[in-house]
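All protein chains but one are shown in place.
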Amino acid sequence: MDTATFIGLIAGFGLMASAIVLGGSPLLFWDFGSVLIVVGGTLAATLMNYPLSDVLSVLNTLRNAFFHKETQSEAIIEKLVGFATIARREGILALESHASETSDEFLQKSVQLAVDGTAPELIKDILTTELAFMEDRHAVGQSVLTAMGTFAPAFGMIGTLIGLIQMLAVIDDPSRIGGGMATALITTFYGAVMANVFFLPAAGKLRVRTASELLVKEMVIEGILSIQSGDNPRVVEQKLKAFVAPAIRSKVTTGKK
Amino acid sequence: MDTATFIGLIAGFGLMASAIVLGGSPLLFWDFGSVLIVVGGTLAATLMNYPLSDVLSVLNTLRNAFFHKETQSEAIIEKLVGFATIARREGILALESHASETSDEFLQKSVQLAVDGTAPELIKDILTTELAFMEDRHAVGQSVLTAMGTFAPAFGMIGTLIGLIQMLAVIDDPSRIGGGMATALITTFYGAVMANVFFLPAAGKLRVRTASELLVKEMVIEGILSIQSGDNPRVVEQKLKAFVAPAIRSKVTTGKK
Amino acid sequence: MDTATFIGLIAGFGLMASAIVLGGSPLLFWDFGSVLIVVGGTLAATLMNYPLSDVLSVLNTLRNAFFHKETQSEAIIEKLVGFATIARREGILALESHASETSDEFLQKSVQLAVDGTAPELIKDILTTELAFMEDRHAVGQSVLTAMGTFAPAFGMIGTLIGLIQMLAVIDDPSRIGGGMATALITTFYGAVMANVFFLPAAGKLRVRTASELLVKEMVIEGILSIQSGDNPRVVEQKLKAFVAPAIRSKVTTGKK
Amino acid sequence: MDTATFIGLIAGFGLMASAIVLGGSPLLFWDFGSVLIVVGGTLAATLMNYPLSDVLSVLNTLRNAFFHKETQSEAIIEKLVGFATIARREGILALESHASETSDEFLQKSVQLAVDGTAPELIKDILTTELAFMEDRHAVGQSVLTAMGTFAPAFGMIGTLIGLIQMLAVIDDPSRIGGGMATALITTFYGAVMANVFFLPAAGKLRVRTASELLVKEMVIEGILSIQSGDNPRVVEQKLKAFVAPAIRSKVTTGKK
Partner (left out) sequence: MDTATFIGLIAGFGLMASAIVLGGSPLLFWDFGSVLIVVGGTLAATLMNYPLSDVLSVLNTLRNAFFHKETQSEAIIEKLVGFATIARREGILALESHASETSDEFLQKSVQLAVDGTAPELIKDILTTELAFMEDRHAVGQSVLTAMGTFAPAFGMIGTLIGLIQMLAVIDDPSRIGGGMATALITTFYGAVMANVFFLPAAGKLRVRTASELLVKEMVIEGILSIQSGDNPRVVEQKLKAFVAPAIRSKVTTGKK
């Protein structure tokens, strides 16, 4: 799990928990009916909004986003410059065996297309199409989580309205209003916590991860096309470094002495 | 009806109902005047906002979205690759009879255009135009439902304001404020439930459905153009697989041994 | 007046009125100062935001949107296919006299350009420019109404704040808070009703109307260019039908047996 | 000052003032500390958000928007058609002396470029670039005012929170809550008035003005290019009229008999 997410998630829930415990009995904040309305309502609205497969795939996408290590831009530059050097020395066909060693499917496919002698425009076309649809699919995950992040506070408010109506209708002793109000507000609290401690930041994380994955894949496309056109490794490196921040550029060590 | 929608709809209303029943008399949540203001106001604003035909067509669109089975991406790939094989073996004219067997009008039309020897740019032009206008028409349904999802809470609030003004103006006995407030809040509750349990998730569903229909139709266009240009079935398959997730790619069985 | 708008407008205000009458004295909801703040404030902000001519033209645009009959897509297809038939039989010059019979200025101008032998790219250029600026002008009306729909609730809230401050500052008898609060809330009520019963749905209607007018004009452009290029009437019909829903396509009767 | 703005500004503040005076002592609505928080806070946040020069230039832009007379579309058409007539009769070089009489710098520059024999693509390129950056600069003014229109209510709310916390913490006599609450609400009132009576409508005005200035400048570009290409004055007129509403077209009197 990447450190920031881990710290964020633990800290978020930890802070809520300690604020609750320090301020009195934590039981004040537990109400099964409220959990049902907010969690259940959010899930119900989400299931109606998205196909079951999309909702389930979010779990998968989240696991990837939280646990998989990202490909570093510097690593992909080094690898592609390495490939350029090999292609220069031994011909582009020599890349076939090297590509099959990498675990990155997209890179493998790109190299394969170049090795097969596919026309550059066609390579660009195929890979860009794949990129565009990958972006669309990843957007589904963000969209589901963002929807959950807006449904949760809405159902929190609905729960509070139910509680208020039930309490106000039968109230006769003003001194008991406080307790009823407290219970009614619990659903609003649940909704706000679910949205802000989990759903919205998780949706944001997916967006950030998608952006950095797309960047790496765009670098692969640029790199492969550059290699195929016979550019020398220095030019390949130059072109790829334009994609990254100056701070990262200096971290790239392409093994040339 | 697709399972997720069904579960979502039932669960959403079921949860509201049980929260209401468990917390006291369900009669507290029934007020005919409130129904009139929220449901009536929402419909009135929607009718003013959209032509009658658009509002009525939403019912139709919703029925399609909830009950019609979607064309699966893997099925359309298999069918198009099958067509490519036939076109290779028996010539493109042989597709005419096969196309007439499918129930998909868009596919039929596409094949017909190819069989008629229409120029590729013209085919692309005609089908893309049709796609664009289909997207526009589908957007109307989402737009109507989204509008209803914003009008409903607004009329809920208007109803609550009416109730509050009527109650506050004549109040003399503070102990009766509770009951009046409860009644006033019912319209806000109705508006929030209508928007979040039905209108907004239904609008979201239409958006998702439109996106997946468009994807399938884009695959048809790509596939037909590829077949017409004489690509071999493997290439057609490659091109189409770029549109879908890796997980779906492996599900495609194009019948080649 | 088109039926949906009429029903919507009457029903919207009718529902508000009956909710008010059924709940007690309608006089509770009348306060001249409140009308002044909300209606006056909204108009003032709108006049500051837009040139006088834009604000006045909204009345005109609304009258068009509510009372003028829209050109039906099926009618324009039939007319254009008819023109195509005439052009085929009697030459394109024969269209001149037929065009002058139609009341649609845009169609007349388009035919005139074709009859004058203007180059197709130039026709497309001139008509598309006109379309784009027409869209911009129509957008002004929507923009004014949308602005009014956001200013109205804002001035409603400002009125309520004025009322609250005045009441709270001099209150000494808690039993009189109710009445003051009721009066203060009236402006919020006015603002919410003005926005949701009139301004926002009317802005929405203009948007819908503009979209359907643009569609008809795009069909005219496509049709004229197709006729000028000598397409046969069937092809013209095919091209135009791509613009409309399948349900409308079957309604087109182009008079060919 | 253009009439609508003037009426709007006076009416807006006038309405607020009369509602305040009619409802009791206007002193209720004056609190120096509240002015400081809302006005000061809004300015502070704006200064942090924008460079000092941008904030100061808003004053300038506003003066232009409120006091300068706009160039009328019909006037610019007449002038450009006049230029076209001159260019036809006396050659394009004859425009030099006429252009130097106009006070419109952009028109002068455009004519100069044409007179200098600059290639059409280059003229278009230079003028379009200037237009694009002019639009960007004008957008700064709108952006500053819109930001002020969102900061003002936010600092209004912050002021109210400060007032509420101070009052609630020391309250022991419930009968004094009213007065404290009234004072606390004054900042919210200030924020809402500043945003809705001034900042937001003024930002809207800038947007409208920019749009109409851009339109006039686009007409100048189109007209100059048309004149340079030797179009006859009637064609120039036709092309320019496509930019404006039919109602304005009939107002154009190009002095031809």
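Labels A, B, C and D are assigned to the chains in the order they are written; within every chain, residues are numbered from 1.
Following the convention adopted for this analysis, a contact is a pair of C-beta atoms (placed from the backbone, for glycine too) under 8 Å apart; a residue touches a chain by one contact, two chains touch by 3 or more.
Quantities reported herein were computed from a predicted structural model and do not represent experimental measurements.
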{"item": "Chains in view that touch the one left out, judged over the entire complex", "value": "A, D"}
{"item": "Sole contact to the chain not displayed, among D:T3, D:Q166 or D:S229", "value": "D:Q166"}
{"item": "Touch list for chain A against the chain that is not drawn", "value": "2-5, 7-9, 11-12, 15-16, 18-20, 22-24, 28-29, 174-175, 178-179, 181-183, 185-186, 188-189, 192-193, 195-198, 200-202, 204-205, 208, 211, 238-239, 242-246"}
{"item": "Interface residues of chain D (partner: the chain not displayed)", "value": "33, 36-37, 40-41, 43-52, 54-55, 105, 126, 129-130, 133, 136-137, 147, 151, 154-155, 157-159, 161-172, 174, 177"}
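Throughout what follows, only the chains that are shown with their structure count from here on.
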{"item": "Fewest hops from chain B to chain D - one hop per pair of touching chains", "value": "2"}
{"item": "Chain labels contacting chain A and also chain D", "value": "none"}
{"item": "Same or different contact residues where chain C meets its copy chain B, judged by the half mark", "value": "different"}
{"item": "Set of chain D residues in contact with two or more other chains", "value": "none"}
{"item": "Category of the chain touch graph - line, ring, star, complete, other", "value": "line"}
